[in-house]
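Handing you a structure now.
Missing here: one protein chain of the complex. Every other protein chain is in place.
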Amino acid sequence: MALPSSTYPRRLLPLFLGLFQGALLLFFALFVIYDEPSAQAEDTSLVANQVYSTFPFFQDIQVMLVVGLGLLLTFLPRYGFSALTHNFLLLNFSMQWALVLQGLLHHFHHGQIHLDLHKLLISEFAAVTVLISVGAILGRASPCQLLIMATCEIPIYLASEWVIVTCLGVLDVGGTITIHVFSCYFGLGVSKALFRATQQPLHPKETPTTSSDLMSLMGTLILWVFWPSFVAVLCQPGDAQHRAILNTLLAMSASALTTVVASSLLERDGKLSPGHLQNGSLAGGVAIGVVADMAMPPVAALALGSLSAVVCVLGFRFLTPLLRRKLTLHDQCGIHNLHGLPGILGTAASVVAVLVASKDPSGSQPSQLSPAGGNASEVVEGQRWGRGVGGQALCQAAGLAVAIGASLLAGLLSGAALRLPCLARPPERLCFDDSLYFRIQDQAESPGPDSSAEEGALALKEQV
Amino acid sequence: MALPSSTYPRRLLPLFLGLFQGALLLFFALFVIYDEPSAQAEDTSLVANQVYSTFPFFQDIQVMLVVGLGLLLTFLPRYGFSALTHNFLLLNFSMQWALVLQGLLHHFHHGQIHLDLHKLLISEFAAVTVLISVGAILGRASPCQLLIMATCEIPIYLASEWVIVTCLGVLDVGGTITIHVFSCYFGLGVSKALFRATQQPLHPKETPTTSSDLMSLMGTLILWVFWPSFVAVLCQPGDAQHRAILNTLLAMSASALTTVVASSLLERDGKLSPGHLQNGSLAGGVAIGVVADMAMPPVAALALGSLSAVVCVLGFRFLTPLLRRKLTLHDQCGIHNLHGLPGILGTAASVVAVLVASKDPSGSQPSQLSPAGGNASEVVEGQRWGRGVGGQALCQAAGLAVAIGASLLAGLLSGAALRLPCLARPPERLCFDDSLYFRIQDQAESPGPDSSAEEGALALKEQV
Partner (left out) sequence: MALPSSTYPRRLLPLFLGLFQGALLLFFALFVIYDEPSAQAEDTSLVANQVYSTFPFFQDIQVMLVVGLGLLLTFLPRYGFSALTHNFLLLNFSMQWALVLQGLLHHFHHGQIHLDLHKLLISEFAAVTVLISVGAILGRASPCQLLIMATCEIPIYLASEWVIVTCLGVLDVGGTITIHVFSCYFGLGVSKALFRATQQPLHPKETPTTSSDLMSLMGTLILWVFWPSFVAVLCQPGDAQHRAILNTLLAMSASALTTVVASSLLERDGKLSPGHLQNGSLAGGVAIGVVADMAMPPVAALALGSLSAVVCVLGFRFLTPLLRRKLTLHDQCGIHNLHGLPGILGTAASVVAVLVASKDPSGSQPSQLSPAGGNASEVVEGQRWGRGVGGQALCQAAGLAVAIGASLLAGLLSGAALRLPCLARPPERLCFDDSLYFRIQDQAESPGPDSSAEEGALALKEQV
């Protein structure tokens, strides 16, 4: 079981990351500063209130990404340590990379970049796309490949987000289109280009065990709890934010229940599938993001949550096997079912919400439509064009088309780049195994009494 | 090890849940709306501040119920996935059901129900009662039985809470009487009626392992950390809330230390029992709820925390075995020791606190007694009756009596209903096993190299 250690690719990871850290330091040294401390007492109080109103949301989102999403990915029983660490590494790398690119793109013409919590939050949102896309190829890609993928994805995300939100004026406060749909099809594109037409066989280490399923469910529950913070953090404080929180809570709750119904009806014996639970419970949160702060009745949030859970479970049951057979499309975590389908459903709901709101007598004011937070200025710009309600509905659909088209194309190209031999894609028999990347206690290396019987038994079987 | 799959009860769960979701959608469509967005800027700022002051507490409570309580219940080594999922399912179902009932009961005469975060929070509190009661029959009941139990418990809780808080004017800001005592005796009633006089033998899968005990302790620690939010969320902002937080922190800290003392003295060899730690550390939080915002010195909170930990550990050591032998009363998680006994102790403390506060020169103003938050209006009503201090003390005791009486009776009736054969109570040999409800990787189904050695060894033993 001694692993072949080709020295060259092993050194690529620290080299790449080290150079990136150096460049980051240089960039920060030259261009990034903090705001001057304000002299007036009122300003101090204003800053303090901004911190108190944003920081708890920010921390919730950090917990979601670092702990919740990390745990969700630990369903591969012998790949948990890698999943958790790679998720953590990619979050930090992508966040820093997004910070650099955003600084260059949006703020460079002001000379110096003033760093604040809001800019970090926006970069964190960019990093989320990478963490989602990785799900399509989890366990079969090396850390170097993942980093290259992040390097490609972040600028394309920023460009696509700029087109969708700023140019098209799409309303998408929770990032359903810009984050979830985009990252899903980017990940699928990468997977398609990376694995091409080769059918990936079921790997013996790919099947979850009870304890790895339990850890993964824990991750789902943590994501489920904190999801309202993710959707509502960029909403305008006040009614819009309050409504976004309530809509998200209702949608997530309906998702959880409907997942049980759908999974139980689809599986033989009526037994529930852990994978359905782990993903379906979150589908409502993906779908609700695009309409969370719009003027719509509470029942719409419940219905959307239920519907997206059904779509997600159906996707796992029928669409994923179909895509694997017909298109040889490999989707390890089922991101198409959790992020793609509910995202499209949510966009459709936003079109309906925009159209209905115009006929609603109480919804005749345009203020009811306006989203908030980071996107407020761009929407104002969009409305300056005098676009009517039908125009806004068209734009929502156009935004979806842009997100899918751009991400698929970019994903295919990025995936082709990941085939470079120097990126050290692991051989099939070493996939899904922590011991390829970590100095983890392993039976073959140190057969002491401390290695668990489980590993011992597995090793024995493999030696036979 | 092939499980018998009678198709009919398997279909009952999705049928019941699906119908419930449909009815919920109909109810929301007809009656539930959001508040109109306010036009004035001051109102917007007011709503924003309400969100910022409530939402962090709300999220803490969500973490407690979904992650903390879920993990606490995973001490059964082969039932962790079921415990976590059923807890999650019941929370969502009960919360939605409480939302419907509360809408019908309290707000229907206003025509439309205005949904807000506070109403969701109140429904969440109602759902807590179900999650606690389940502890008495954990592992031996089917999901259908649990849902029927929740269906029965929520309306009775709402009625009993109305009698205790609104009619009797009982002061109980942390839900010690209305939630903890009520749910404990409801659960015991259900257990008694469900299992009748049959002594439940020790099931081989019932004994915790080191790793399941560790997960359960994690749950305890998460509950321990966030408990102050649970007690203080409904307090009046300002001094009362500050005092409630401090009192809870002191009581929980004293509980943690005293549990170690008590457990160490009671067990042979002075070894600590994991079960004592998992429950005793939280006993102080249960007891302090009813007095948390009252005018009492900090030492009272410490003493109450210590005392309730002692009572909890003594209950585990002596009372639970006694109840099992004499009354054939089955209490799987020991909810009587964690919620019943400390709850009664806390109520006794509240009687003393009410009586002492009147003799205290600084406590002569009635404002010192007044609780806060959701109950404020009812208490004012209670004081309109001109009830003296002695009357308030009597009411506290009467509230306890009502909670115990109503819950025991309702629990016995509900438990009898759970004996309906169609609810598919699992046979004894299949209890405490995830594989009855979930498509969990199991040795007998797919004997591949990926199944863990542990399960393999167990399966082997069972086949022998």
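Each chain gets a letter, A and B, in the order it is written, and its residues are counted from 1.
Just so it is clear, contacts are C-beta pairs under 8 Å (C-beta built on N, C-alpha and C of every residue); 3 or more make two chains touch, one makes a residue touch a chain.
Quick caveat: nothing in here was measured; it's all calculated off a predicted structure.
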Candidate in contact with the missing chain, chosen from B:176, B:191, B:279 or B:306: B:306
Contact residue for the chain not shown (choose from A:18, A:321, A:388 or A:427): A:18
Positions on chain A where the hidden chain makes contact: 3, 5, 7, 10-11, 13-14, 17-18, 20-21, 24-25, 28-29, 32-38, 43-45, 47-48, 50-52, 55-56, 59, 62-63, 66-67, 70-71, 74, 78, 80-81, 84-85, 88-89, 92-93, 95-96, 115-117, 120, 211, 215, 434, 436-441, 446, 448-456
Residue ranges of chain B at the interface with the undisplayed chain: 52-53, 56, 60, 77, 204-211, 213-214, 217-218, 221-222, 224-226, 228-229, 237-243, 245-246, 249, 253-254, 256-258, 260-262, 264-265, 267-274, 277, 281, 295, 297-299, 302-303, 306, 362, 367-368, 453-454, 456-458, 461-462
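Everything that follows uses one rule, which is that only the chains that are shown with their structure count from here on.
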Gap in Å, rounded to a whole number, between the CA centres of chain B and chain A: 34
